[in-house]
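Heads up, one of the protein chains got dropped from this complex, but the rest are sitting where they should.
Order of writing sets the chain letters: A and B. Residues in each chain are counted from 1.
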Amino acid sequence: MKLTARCTLVVIAIFCMASYAHCEEQRYSVPIEDSPFYGPANAAVTIIEFLDYQ
Amino acid sequence: MLIEFKDSIRIIFKQYPYKYRDHAYIASQAALAARDQGKFWEMHNMLLQKSPRLDRSSLIQYAKEIGMDVDRFAKDLDTKKHKPQIDRDLKLAMDIDLYNTPTFFINGRKVVGNRPYEYLRGIVKEELARVKK
Partner (left out) sequence: MLKNRVAVVILFLLIALPATLLAAQLDFFRHVPTPAENPQTPEKIELGKKLFFDRRLSGDGTMSCATCHVPEQAFTDGLEISMSYPTTKNWRNTPTLLNVAFYKSFFFDGRAATLEEQALFPVMSAFEMNKNLDYLEEHLKSVPAYVAEFKKVFGGEITKPRIAMALAAFQRSLVSMNAPLDKFLKGDKNALSPDAKKGYELFTGKAGCIRCHNGVLLSDSIFHGLNVPENPSFANDPDIAATRRFVAKVYHFDDYKNLNEDPGRFLVTNNKQDWRAFRTPTLRNIALTAPYMHNGVFKTLDEVIDFLNKGGGEGNKVLKPLGLTGEEKKYLKTFLVEALTGETLKIKYPEVP
């Protein structure tokens, strides 16, 4: 249940030709750590949301 | 979104209580305190629904409504038990130069600001297609 991914924070910039020509697509690697989550750990898509409740 | 993409999607929540909103921080604490009692999801939805009424006594009322151990909950809030975790999220946000909420990282693709569901759905679909390849 608890997934601890202690990664050093690396911002990987993958420059690829995005479908909307102008975009140099950048992917960030954000450590998940022990933050609350919902959904299977092996899900194909992982969404990390930073949120403010107020 | 969780319903539509059920098994192929996982959402992780990081706290970014905005420094100049009076109840943002205690609301983040409430979410994490609820998690300790296995009630994160219930509290999370409650907070989104009740925002911006997120003062301490309202939060305690919400905890009661979703059947939490209220004494323990109040104690967690008052002792700021989850401060380290929230501050860690805040620091992480700063490190990746993130200042706006909500911000999403969908398989690492950064999406800033409140977006229409269709927009997020489009990106999730692109990512699913990409992963399948």
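As a working rule, a contact is a pair of C-beta atoms (placed from the backbone, for glycine too) under 8 Å apart; a residue touches a chain by one contact, two chains touch by 3 or more.
Since we're looking at a predicted model, the values are computed, not measured.
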Among B:L2, B:L48, B:V70 or B:V112, choose the residue that contacts the chain missing from this document, as touch is defined above. B:V112
In the complete complex, the non-displayed chain touches which residues of chain B? 18-21, 99-101, 112-116, 119
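We take it that only the chains that are shown with their structure count from here on.
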Gap in Å, rounded to a whole number, between the CA centres of chain B and chain A: 15
Would you mind writing out the residues of chain B in touch with chain A in their complex? 2, 5, 7-18, 21-24, 27-28, 31-32, 35, 40-41, 44, 47-48, 51-52, 54, 85, 88-89, 92-93, 95-96, 98, 101-110, 124, 127-128, 131-132
Residue numbers on chain A that touch chain B, as the complex places them: 9, 11-12, 25-41, 43-54
